[in-house]
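Each remark here refers to the structure printed beneath this line.
Missing here is one protein chain; the remaining ones are kept as they sit in the complex.
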Amino acid sequence: MQTGTLAPELEVSRWFNAPAPLTLAALRGRVVLVEAFQMLCPGCVSHGLPQAQRVRQVFHREDVAVIGLHTVFEHHAAMTPVALEAFLHEYRIDFPVGVDTPSAESPIPRTMAAYGMRGTPTLLLVDRAGRLRQHHFGQVEDLVLGAQIAMLAAEPAPIEAMTGAACNVDGGCD
Amino acid sequence: MQTGTLAPELEVSRWFNAPAPLTLAALRGRVVLVEAFQMLCPGCVSHGLPQAQRVRQVFHREDVAVIGLHTVFEHHAAMTPVALEAFLHEYRIDFPVGVDTPSAESPIPRTMAAYGMRGTPTLLLVDRAGRLRQHHFGQVEDLVLGAQIAMLAAEPAPIEAMTGAACNVDGGCD
Amino acid sequence: MQTGTLAPELEVSRWFNAPAPLTLAALRGRVVLVEAFQMLCPGCVSHGLPQAQRVRQVFHREDVAVIGLHTVFEHHAAMTPVALEAFLHEYRIDFPVGVDTPSAESPIPRTMAAYGMRGTPTLLLVDRAGRLRQHHFGQVEDLVLGAQIAMLAAEPAPIEAMTGAACNVDGGCD
Partner (left out) sequence: MQTGTLAPELEVSRWFNAPAPLTLAALRGRVVLVEAFQMLCPGCVSHGLPQAQRVRQVFHREDVAVIGLHTVFEHHAAMTPVALEAFLHEYRIDFPVGVDTPSAESPIPRTMAAYGMRGTPTLLLVDRAGRLRQHHFGQVEDLVLGAQIAMLAAEPAPIEAMTGAACNVDGGCD
(Lines give C-alpha, C1' and ligand atoms only; values in the text may rest on other atoms or scores of the structure.)
Protein backbone atom coordinates (compact mmCIF):
# COMPACT_ATOMS: atom_id res chain seq x y z
CA MET A 1 0.00 0.00 0.00
CA GLN A 2 1.06 3.57 -0.64
CA THR A 3 2.79 5.78 1.86
CA GLY A 4 0.88 8.90 2.74
CA THR A 5 -2.49 7.19 3.05
CA LEU A 6 -4.11 5.94 6.21
CA ALA A 7 -2.26 2.90 7.56
CA PRO A 8 -4.48 -0.22 7.63
CA GLU A 9 -5.29 -1.39 11.13
CA LEU A 10 -3.15 -4.22 12.52
CA GLU A 11 -4.88 -7.61 12.53
CA VAL A 12 -3.45 -9.42 15.50
CA SER A 13 -4.55 -12.75 16.89
CA ARG A 14 -2.53 -12.54 20.10
CA TRP A 15 -0.38 -10.03 21.94
CA PHE A 16 2.74 -10.50 24.04
CA ASN A 17 4.19 -7.89 26.41
CA ALA A 18 0.95 -5.93 26.29
CA PRO A 19 -1.63 -5.68 29.08
CA ALA A 20 -4.39 -5.22 26.50
CA PRO A 21 -4.71 -5.41 22.70
CA LEU A 22 -3.18 -2.48 20.84
CA THR A 23 -4.51 -0.70 17.78
CA LEU A 24 -3.05 1.98 15.57
CA ALA A 25 -6.25 3.92 16.20
CA ALA A 26 -5.58 3.99 19.92
CA LEU A 27 -1.99 5.08 19.30
CA ARG A 28 -3.12 8.04 17.19
CA GLY A 29 -1.17 11.09 18.34
CA ARG A 30 2.10 9.19 18.55
CA VAL A 31 4.55 8.08 15.88
CA VAL A 32 4.39 4.29 15.63
CA LEU A 33 7.28 2.09 14.53
CA VAL A 34 6.12 -1.37 13.49
CA GLU A 35 8.92 -3.92 13.23
CA ALA A 36 7.58 -6.83 11.17
CA PHE A 37 9.73 -9.90 11.72
CA GLN A 38 9.91 -13.66 11.89
CA MET A 39 11.69 -15.24 14.84
CA LEU A 40 13.74 -17.52 12.54
CA CYS A 41 14.78 -14.76 10.11
CA PRO A 42 18.53 -14.11 10.65
CA GLY A 43 18.39 -10.49 9.46
CA CYS A 44 15.57 -9.77 11.93
CA VAL A 45 17.52 -11.26 14.82
CA SER A 46 20.84 -9.61 14.03
CA HIS A 47 19.60 -6.24 12.74
CA GLY A 48 15.90 -5.41 12.80
CA LEU A 49 14.94 -6.29 16.36
CA PRO A 50 18.05 -4.78 18.02
CA GLN A 51 17.41 -1.61 16.03
CA ALA A 52 13.80 -1.47 17.24
CA GLN A 53 15.06 -1.84 20.80
CA ARG A 54 17.49 1.04 20.30
CA VAL A 55 14.66 3.23 18.99
CA ARG A 56 12.67 2.41 22.08
CA GLN A 57 15.51 3.52 24.32
CA VAL A 58 16.37 6.70 22.44
CA PHE A 59 12.95 8.25 21.84
CA HIS A 60 10.37 9.22 24.44
CA ARG A 61 7.47 6.81 24.62
CA GLU A 62 4.90 9.59 24.53
CA ASP A 63 6.36 10.52 21.11
CA VAL A 64 7.21 7.15 19.59
CA ALA A 65 5.61 3.75 20.17
CA VAL A 66 7.57 0.65 19.15
CA ILE A 67 5.59 -2.47 18.24
CA GLY A 68 6.71 -5.83 16.94
CA LEU A 69 4.59 -7.78 14.49
CA HIS A 70 5.27 -11.49 13.98
CA THR A 71 4.48 -11.91 10.29
CA VAL A 72 4.98 -15.63 9.70
CA PHE A 73 4.83 -16.48 6.01
CA GLU A 74 6.95 -19.65 6.00
CA HIS A 75 7.78 -22.48 8.42
CA HIS A 76 4.41 -22.00 10.13
CA ALA A 77 4.75 -25.17 12.17
CA ALA A 78 8.03 -23.88 13.63
CA MET A 79 7.11 -20.31 14.45
CA THR A 80 4.09 -20.86 16.64
CA PRO A 81 2.96 -18.50 19.40
CA VAL A 82 4.50 -20.76 22.05
CA ALA A 83 7.82 -20.64 20.19
CA LEU A 84 7.55 -16.88 19.84
CA GLU A 85 6.96 -16.50 23.56
CA ALA A 86 10.17 -18.41 24.32
CA PHE A 87 12.03 -16.38 21.71
CA LEU A 88 10.91 -13.04 23.20
CA HIS A 89 11.97 -14.23 26.63
CA GLU A 90 15.41 -15.43 25.55
CA TYR A 91 16.15 -12.34 23.44
CA ARG A 92 14.94 -9.97 26.17
CA ILE A 93 12.44 -8.22 23.89
CA ASP A 94 10.10 -6.28 26.11
CA PHE A 95 8.10 -4.10 23.73
CA PRO A 96 4.61 -5.24 22.69
CA VAL A 97 4.60 -7.90 19.97
CA GLY A 98 1.50 -9.00 18.09
CA VAL A 99 1.02 -12.17 16.09
CA ASP A 100 -0.15 -11.25 12.62
CA THR A 101 -3.43 -13.13 12.05
CA PRO A 102 -2.96 -16.15 9.78
CA SER A 103 -4.95 -16.20 6.58
CA ALA A 104 -7.19 -19.11 5.65
CA GLU A 105 -6.34 -18.82 1.96
CA SER A 106 -2.66 -17.95 1.87
CA PRO A 107 0.62 -18.49 3.74
CA ILE A 108 0.83 -14.67 4.01
CA PRO A 109 -0.83 -13.42 7.20
CA ARG A 110 -3.44 -10.67 7.02
CA THR A 111 -1.61 -7.51 8.08
CA MET A 112 1.38 -8.46 5.97
CA ALA A 113 -0.91 -8.83 2.98
CA ALA A 114 -2.77 -5.59 3.68
CA TYR A 115 0.50 -3.64 3.63
CA GLY A 116 1.94 -5.56 0.69
CA MET A 117 5.10 -6.41 2.59
CA ARG A 118 7.75 -8.19 0.53
CA GLY A 119 9.34 -10.13 3.40
CA THR A 120 11.11 -9.68 6.72
CA PRO A 121 12.45 -7.56 8.28
CA THR A 122 10.09 -4.79 7.26
CA LEU A 123 9.94 -1.54 9.21
CA LEU A 124 6.91 0.74 8.99
CA LEU A 125 6.59 4.28 10.32
CA VAL A 126 3.10 5.61 10.96
CA ASP A 127 2.71 9.31 11.70
CA ARG A 128 0.79 10.97 14.53
CA ALA A 129 -2.26 11.20 12.30
CA GLY A 130 -2.21 7.48 11.50
CA ARG A 131 -0.82 7.68 7.99
CA LEU A 132 1.84 5.26 6.72
CA ARG A 133 4.91 7.36 5.99
CA GLN A 134 7.82 4.94 5.59
CA HIS A 135 7.95 1.31 4.48
CA HIS A 136 11.45 -0.22 4.55
CA PHE A 137 12.14 -3.78 3.45
CA GLY A 138 15.52 -5.10 4.62
CA GLN A 139 18.05 -2.98 6.46
CA VAL A 140 17.80 0.74 7.04
CA GLU A 141 20.68 2.70 8.56
CA ASP A 142 20.30 4.14 12.07
CA LEU A 143 21.23 7.62 10.80
CA VAL A 144 18.43 7.52 8.24
CA LEU A 145 15.91 6.02 10.63
CA GLY A 146 16.75 8.50 13.38
CA ALA A 147 16.19 11.35 10.95
CA GLN A 148 12.88 9.96 9.70
CA ILE A 149 11.49 9.36 13.18
CA ALA A 150 12.57 12.80 14.37
CA MET A 151 10.84 14.47 11.42
CA LEU A 152 7.61 12.63 12.10
CA ALA A 153 7.81 13.31 15.83
CA ALA A 154 8.23 17.02 15.06
CA GLU A 155 4.94 17.15 13.19
CA PRO A 156 1.98 18.39 15.22
CA ALA A 157 -0.46 15.78 16.42
CA PRO A 158 -3.95 15.96 14.94
CA ILE A 159 -6.46 17.85 17.07
CA GLU A 160 -8.53 14.84 18.07
CA ALA A 161 -5.46 12.99 19.25
CA MET A 162 -4.34 15.91 21.36
CA THR A 163 -7.71 16.23 23.00
CA GLY A 164 -7.90 12.48 23.54
CA ALA A 165 -11.48 12.45 22.35
CA ALA A 166 -11.38 10.87 18.93
CA CYS A 167 -14.83 9.41 18.42
CA ASN A 168 -16.47 8.18 15.30
CA VAL A 169 -19.96 8.86 14.07
CA ASP A 170 -20.93 5.30 14.86
CA GLY A 171 -20.14 5.87 18.47
CA GLY A 172 -16.75 4.21 18.82
CA CYS A 173 -14.13 6.20 20.67
CA ASP A 174 -10.39 5.58 20.71
CA MET B 1 32.33 -36.03 33.30
CA GLN B 2 36.11 -35.78 33.36
CA THR B 3 38.25 -34.92 30.40
CA GLY B 4 40.73 -37.62 29.48
CA THR B 5 38.28 -40.48 29.83
CA LEU B 6 36.27 -42.11 27.08
CA ALA B 7 33.55 -39.77 25.83
CA PRO B 8 30.05 -41.17 26.42
CA GLU B 9 28.25 -42.08 23.21
CA LEU B 10 25.80 -39.51 21.85
CA GLU B 11 22.15 -40.35 22.49
CA VAL B 12 20.31 -38.89 19.56
CA SER B 13 16.65 -39.31 18.72
CA ARG B 14 16.83 -37.79 15.26
CA TRP B 15 19.49 -36.52 12.84
CA PHE B 16 19.43 -33.63 10.39
CA ASN B 17 21.93 -33.12 7.57
CA ALA B 18 23.12 -36.68 7.92
CA PRO B 19 22.42 -39.54 5.52
CA ALA B 20 22.60 -42.01 8.42
CA PRO B 21 22.88 -41.87 12.21
CA LEU B 22 26.30 -40.87 13.49
CA THR B 23 28.16 -42.24 16.49
CA LEU B 24 31.36 -41.22 18.16
CA ALA B 25 32.45 -44.83 17.78
CA ALA B 26 32.14 -44.63 14.02
CA LEU B 27 34.07 -41.35 13.99
CA ARG B 28 36.97 -42.91 15.92
CA GLY B 29 40.18 -41.89 14.17
CA ARG B 30 39.05 -38.30 13.71
CA VAL B 31 38.90 -35.37 16.10
CA VAL B 32 35.23 -34.60 16.80
CA LEU B 33 33.91 -31.16 17.70
CA VAL B 34 30.46 -31.35 19.28
CA GLU B 35 28.64 -28.01 19.42
CA ALA B 36 25.85 -28.37 21.95
CA PHE B 37 23.28 -25.64 21.44
CA GLN B 38 19.66 -24.57 21.69
CA MET B 39 18.12 -22.81 18.70
CA LEU B 40 16.72 -20.03 20.93
CA CYS B 41 19.94 -19.43 22.86
CA PRO B 42 21.32 -16.02 21.72
CA GLY B 43 24.95 -16.88 22.50
CA CYS B 44 24.67 -20.05 20.41
CA VAL B 45 23.25 -18.15 17.44
CA SER B 46 25.69 -15.26 17.56
CA HIS B 47 28.85 -17.09 18.63
CA GLY B 48 28.81 -20.88 19.01
CA LEU B 49 27.25 -21.99 15.73
CA PRO B 50 29.17 -19.53 13.51
CA GLN B 51 32.38 -20.68 15.19
CA ALA B 52 31.52 -24.33 14.50
CA GLN B 53 30.95 -23.42 10.86
CA ARG B 54 34.34 -21.71 10.68
CA VAL B 55 36.01 -24.81 12.13
CA ARG B 56 34.34 -26.89 9.48
CA GLN B 57 35.74 -24.67 6.72
CA VAL B 58 39.25 -24.38 8.11
CA PHE B 59 40.07 -27.98 9.01
CA HIS B 60 40.07 -30.99 6.73
CA ARG B 61 37.08 -33.24 7.22
CA GLU B 62 39.19 -36.36 7.38
CA ASP B 63 40.90 -34.80 10.41
CA VAL B 64 38.06 -33.01 12.17
CA ALA B 65 34.34 -33.80 12.20
CA VAL B 66 31.92 -31.05 13.26
CA ILE B 67 28.62 -32.12 14.80
CA GLY B 68 25.81 -30.10 16.29
CA LEU B 69 23.80 -31.40 19.22
CA HIS B 70 20.44 -29.82 20.04
CA THR B 71 20.38 -30.07 23.83
CA VAL B 72 16.99 -28.63 24.76
CA PHE B 73 16.66 -28.16 28.50
CA GLU B 74 14.06 -25.35 28.56
CA HIS B 75 11.18 -24.15 26.37
CA HIS B 76 10.68 -27.72 25.12
CA ALA B 77 7.40 -26.86 23.40
CA ALA B 78 9.15 -24.17 21.37
CA MET B 79 12.28 -26.00 20.28
CA THR B 80 10.77 -29.02 18.63
CA PRO B 81 12.41 -31.00 15.82
CA VAL B 82 10.20 -29.27 13.25
CA ALA B 83 11.30 -25.87 14.59
CA LEU B 84 14.92 -27.00 14.55
CA GLU B 85 14.64 -28.06 10.94
CA ALA B 86 13.39 -24.60 9.94
CA PHE B 87 16.14 -22.99 12.01
CA LEU B 88 18.89 -25.04 10.34
CA HIS B 89 17.48 -24.12 6.94
CA GLU B 90 17.25 -20.39 7.65
CA TYR B 91 20.68 -20.16 9.29
CA ARG B 92 22.33 -22.21 6.52
CA ILE B 93 23.78 -24.78 8.91
CA ASP B 94 24.82 -27.74 6.85
CA PHE B 95 26.82 -29.92 9.21
CA PRO B 96 25.11 -32.90 10.87
CA VAL B 97 22.91 -31.98 13.84
CA GLY B 98 21.44 -34.51 16.26
CA VAL B 99 18.55 -34.00 18.65
CA ASP B 100 19.67 -34.96 22.13
CA THR B 101 17.22 -37.60 23.36
CA PRO B 102 14.72 -36.18 25.86
CA SER B 103 14.68 -37.72 29.28
CA ALA B 104 11.51 -39.08 30.84
CA GLU B 105 12.50 -37.92 34.30
CA SER B 106 14.17 -34.56 33.79
CA PRO B 107 14.11 -31.49 31.55
CA ILE B 108 17.80 -32.22 30.83
CA PRO B 109 18.21 -34.48 27.79
CA ARG B 110 20.28 -37.63 28.02
CA THR B 111 23.59 -36.72 26.39
CA MET B 112 23.64 -33.37 28.14
CA ALA B 113 23.19 -35.16 31.45
CA ALA B 114 25.82 -37.80 30.67
CA TYR B 115 28.42 -35.10 30.04
CA GLY B 116 27.31 -32.93 32.94
CA MET B 117 26.91 -29.88 30.70
CA ARG B 118 26.05 -26.68 32.56
CA GLY B 119 24.15 -25.00 29.71
CA THR B 120 24.52 -23.79 26.14
CA PRO B 121 26.61 -23.18 24.19
CA THR B 122 28.92 -26.00 25.21
CA LEU B 123 31.74 -27.13 22.96
CA LEU B 124 33.30 -30.58 23.34
CA LEU B 125 36.45 -31.88 21.70
CA VAL B 126 36.87 -35.62 21.42
CA ASP B 127 40.25 -36.96 20.33
CA ARG B 128 41.04 -39.54 17.63
CA ALA B 129 40.90 -42.28 20.26
CA GLY B 130 37.43 -41.25 21.45
CA ARG B 131 38.43 -39.55 24.68
CA LEU B 132 36.88 -36.30 25.82
CA ARG B 133 39.68 -33.73 25.87
CA GLN B 134 38.03 -30.30 26.12
CA HIS B 135 34.73 -29.20 27.57
CA HIS B 136 34.01 -25.46 27.17
CA PHE B 137 30.88 -23.82 28.55
CA GLY B 138 30.21 -20.37 27.07
CA GLN B 139 32.54 -18.66 24.65
CA VAL B 140 35.98 -19.85 23.69
CA GLU B 141 38.30 -17.71 21.57
CA ASP B 142 39.12 -18.81 18.04
CA LEU B 143 42.86 -18.60 18.76
CA VAL B 144 42.50 -20.99 21.69
CA LEU B 145 40.15 -23.34 19.86
CA GLY B 146 42.35 -23.43 16.76
CA ALA B 147 45.32 -24.36 18.92
CA GLN B 148 43.42 -27.09 20.77
CA ILE B 149 42.05 -28.68 17.61
CA ALA B 150 45.43 -28.60 15.91
CA MET B 151 47.09 -30.30 18.86
CA LEU B 152 44.49 -33.07 18.88
CA ALA B 153 44.66 -33.46 15.11
CA ALA B 154 48.44 -33.86 15.38
CA GLU B 155 48.12 -36.85 17.68
CA PRO B 156 48.35 -40.22 15.99
CA ALA B 157 45.13 -42.10 15.44
CA PRO B 158 44.76 -45.36 17.36
CA ILE B 159 45.72 -48.43 15.39
CA GLU B 160 42.22 -49.83 15.01
CA ALA B 161 40.98 -46.53 13.64
CA MET B 162 43.76 -46.33 11.12
CA THR B 163 43.10 -49.81 9.85
CA GLY B 164 39.38 -49.18 9.80
CA ALA B 165 38.74 -52.51 11.45
CA ALA B 166 37.72 -51.70 14.98
CA CYS B 167 35.77 -54.76 16.07
CA ASN B 168 34.71 -55.85 19.47
CA VAL B 169 34.92 -59.28 20.97
CA ASP B 170 31.17 -59.61 20.73
CA GLY B 171 31.37 -59.23 16.98
CA GLY B 172 30.31 -55.63 16.48
CA CYS B 173 32.47 -53.61 14.13
CA ASP B 174 32.58 -49.83 13.71
CA MET C 1 30.91 27.63 25.31
CA GLN C 2 27.15 27.43 25.57
CA THR C 3 24.92 25.85 23.02
CA GLY C 4 22.41 28.25 21.54
CA THR C 5 24.86 31.12 21.10
CA LEU C 6 26.76 32.00 17.96
CA ALA C 7 29.44 29.41 17.23
CA PRO C 8 32.95 30.90 17.35
CA GLU C 9 34.65 30.98 13.96
CA LEU C 10 37.07 28.15 13.19
CA GLU C 11 40.72 29.12 13.45
CA VAL C 12 42.48 26.97 10.93
CA SER C 13 46.11 27.16 9.88
CA ARG C 14 45.82 24.82 6.90
CA TRP C 15 43.08 23.01 4.97
CA PHE C 16 43.08 19.60 3.30
CA ASN C 17 40.47 18.42 0.79
CA ALA C 18 39.26 21.97 0.29
CA PRO C 19 39.90 24.15 -2.76
CA ALA C 20 39.80 27.27 -0.57
CA PRO C 21 39.64 28.05 3.15
CA LEU C 22 36.27 27.43 4.78
CA THR C 23 34.50 29.49 7.39
CA LEU C 24 31.36 28.91 9.39
CA ALA C 25 30.25 32.34 8.18
CA ALA C 26 30.43 31.24 4.56
CA LEU C 27 28.50 28.07 5.42
CA ARG C 28 25.64 30.04 7.00
CA GLY C 29 22.40 28.62 5.67
CA ARG C 30 23.54 25.04 6.06
CA VAL C 31 23.78 22.78 9.09
CA VAL C 32 27.47 22.19 9.82
CA LEU C 33 28.84 19.07 11.51
CA VAL C 34 32.35 19.62 12.87
CA GLU C 35 34.18 16.42 13.76
CA ALA C 36 37.07 17.38 16.03
CA PHE C 37 39.64 14.60 16.12
CA GLN C 38 43.25 13.60 16.48
CA MET C 39 44.71 11.15 13.97
CA LEU C 40 46.21 9.02 16.78
CA CYS C 41 43.03 8.91 18.89
CA PRO C 42 41.65 5.33 18.70
CA GLY C 43 38.03 6.38 19.37
CA CYS C 44 38.23 8.93 16.54
CA VAL C 45 39.56 6.35 14.09
CA SER C 46 37.13 3.58 15.01
CA HIS C 47 34.00 5.65 15.69
CA GLY C 48 34.03 9.42 15.12
CA LEU C 49 35.48 9.67 11.63
CA PRO C 50 33.51 6.74 10.14
CA GLN C 51 30.35 8.29 11.59
CA ALA C 52 31.15 11.66 10.00
CA GLN C 53 31.62 9.89 6.68
CA ARG C 54 28.23 8.20 7.05
CA VAL C 55 26.59 11.55 7.75
CA ARG C 56 28.17 12.92 4.60
CA GLN C 57 26.69 10.10 2.55
CA VAL C 58 23.22 10.16 4.07
CA PHE C 59 22.41 13.88 4.08
CA HIS C 60 22.34 16.24 1.12
CA ARG C 61 25.33 18.53 0.97
CA GLU C 62 23.19 21.62 0.41
CA ASP C 63 21.60 20.84 3.79
CA VAL C 64 24.50 19.53 5.84
CA ALA C 65 28.22 20.29 5.55
CA VAL C 66 30.68 17.87 7.17
CA ILE C 67 34.03 19.27 8.27
CA GLY C 68 36.90 17.66 10.11
CA LEU C 69 39.01 19.65 12.56
CA HIS C 70 42.40 18.29 13.62
CA THR C 71 42.58 19.47 17.22
CA VAL C 72 46.01 18.30 18.36
CA PHE C 73 46.48 18.76 22.09
CA GLU C 74 49.10 16.05 22.76
CA HIS C 75 51.90 14.33 20.83
CA HIS C 76 52.35 17.47 18.72
CA ALA C 77 55.56 16.22 17.17
CA ALA C 78 53.77 13.10 15.93
CA MET C 79 50.58 14.62 14.52
CA THR C 80 52.05 17.14 12.13
CA PRO C 81 50.29 18.36 8.98
CA VAL C 82 52.42 16.05 6.83
CA ALA C 83 51.38 13.10 9.02
CA LEU C 84 47.75 14.18 8.82
CA GLU C 85 47.91 14.33 5.04
CA ALA C 86 49.13 10.73 4.89
CA PHE C 87 46.46 9.68 7.39
CA LEU C 88 43.64 11.26 5.36
CA HIS C 89 44.93 9.51 2.25
CA GLU C 90 45.22 6.07 3.84
CA TYR C 91 41.84 6.28 5.60
CA ARG C 92 40.10 7.60 2.46
CA ILE C 93 38.71 10.67 4.21
CA ASP C 94 37.59 13.06 1.52
CA PHE C 95 35.65 15.76 3.35
CA PRO C 96 37.40 19.05 4.17
CA VAL C 97 39.71 18.89 7.18
CA GLY C 98 41.26 21.92 8.83
CA VAL C 99 44.23 21.99 11.18
CA ASP C 100 43.22 23.78 14.36
CA THR C 101 45.71 26.65 14.80
CA PRO C 102 48.27 25.87 17.49
CA SER C 103 48.44 28.21 20.42
CA ALA C 104 51.65 29.89 21.48
CA GLU C 105 50.78 29.65 25.16
CA SER C 106 49.12 26.26 25.54
CA PRO C 107 49.11 22.72 24.14
CA ILE C 108 45.40 23.26 23.38
CA PRO C 109 44.88 24.71 19.90
CA ARG C 110 42.80 27.84 19.43
CA THR C 111 39.43 26.56 18.18
CA MET C 112 39.46 23.75 20.70
CA ALA C 113 40.02 26.30 23.45
CA ALA C 114 37.36 28.67 22.13
CA TYR C 115 34.74 25.91 22.28
CA GLY C 116 35.96 24.52 25.58
CA MET C 117 36.30 21.02 24.16
CA ARG C 118 37.23 18.35 26.70
CA GLY C 119 39.06 16.02 24.31
CA THR C 120 38.58 13.97 21.17
CA PRO C 121 36.41 12.91 19.50
CA THR C 122 34.12 15.91 19.88
CA LEU C 123 31.22 16.45 17.51
CA LEU C 124 29.66 19.88 17.10
CA LEU C 125 26.44 20.76 15.29
CA VAL C 126 25.99 24.33 14.11
CA ASP C 127 22.57 25.37 12.83
CA ARG C 128 21.69 27.21 9.62
CA ALA C 129 21.90 30.51 11.49
CA GLY C 130 25.41 29.80 12.76
CA ARG C 131 24.52 28.94 16.35
CA LEU C 132 26.14 26.05 18.21
CA ARG C 133 23.35 23.59 18.97
CA GLN C 134 25.01 20.33 20.00
CA HIS C 135 28.37 19.60 21.58
CA HIS C 136 29.10 15.88 22.08
CA PHE C 137 32.27 14.62 23.72
CA GLY C 138 32.93 10.92 23.11
CA GLN C 139 30.51 8.66 21.27
CA VAL C 140 27.03 9.59 20.16
CA GLU C 141 24.65 7.00 18.70
CA ASP C 142 23.71 7.20 15.04
CA LEU C 143 19.99 7.19 15.93
CA VAL C 144 20.43 10.23 18.15
CA LEU C 145 22.71 12.05 15.73
CA GLY C 146 20.41 11.38 12.77
CA ALA C 147 17.51 12.83 14.74
CA GLN C 148 19.45 15.92 15.81
CA ILE C 149 20.71 16.68 12.31
CA ALA C 150 17.27 16.20 10.80
CA MET C 151 15.71 18.60 13.28
CA LEU C 152 18.30 21.26 12.54
CA ALA C 153 18.00 20.72 8.79
CA ALA C 154 14.23 21.17 9.09
CA GLU C 155 14.61 24.64 10.57
CA PRO C 156 14.28 27.48 8.09
CA ALA C 157 17.48 29.16 7.01
CA PRO C 158 17.90 32.79 8.09
CA ILE C 159 16.85 35.31 5.47
CA GLU C 160 20.33 36.59 4.69
CA ALA C 161 21.57 33.04 4.12
CA MET C 162 18.72 32.29 1.77
CA THR C 163 19.36 35.41 -0.26
CA GLY C 164 23.09 34.82 -0.23
CA ALA C 165 23.68 38.47 0.58
CA ALA C 166 24.66 38.52 4.23
CA CYS C 167 26.55 41.74 4.67
CA ASN C 168 27.39 43.65 7.78
CA VAL C 169 27.12 47.34 8.44
CA ASP C 170 30.87 47.64 8.35
CA GLY C 171 30.92 46.39 4.81
CA GLY C 172 32.01 42.73 5.26
CA CYS C 173 30.01 40.18 3.29
CA ASP C 174 29.96 36.42 3.78
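Lettered A, B and C in written order, each chain numbered from 1.
Quick note on the criterion: a residue touches a chain if its C-beta (ideal position, glycine included) is under 8 Å from a C-beta of that chain, and two chains touch if they have at least 3 such contacts.
Given the structure is predicted, the values throughout are model-derived calculations rather than measurements.
Considering the whole complex, the hidden chain is in touch with B, C. Touch with the chain omitted from the figure is made, among B:58, B:77 or B:159, by B:58. Taking the complete complex into account, C:40 is the one of C:40, C:114 or C:154 that touches the chain left out.
Within subunit B, the residues in touch with the undisplayed chain are 54-55, 58-59, 141-151, 154.
Counting the whole complex, the residues of subunit C in touch with the unshown chain are 40-42, 45-46, 74-75, 77-80, 82-83, 85-87, 89-91.
By our rule, only the chains that are shown with their structure count from here on.
Taken as a graph of touching chains, this assembly forms an open line, each chain in contact only with its neighbours along the path. The chain with its C-alpha centre at the largest distance from the centre of subunit C is B. In whole angstrom, the spacing between the mean C-alpha positions of subunit A and subunit C is 37. For this pair, subunit A with subunit B, the centres built from the Cα atoms lie 40 Å apart.
Inter-chain spacing, taken between the CA centroids of subunit B and subunit C, is 54 Å. In subunit A, no residue reaches two or more other chains under the touch definition.
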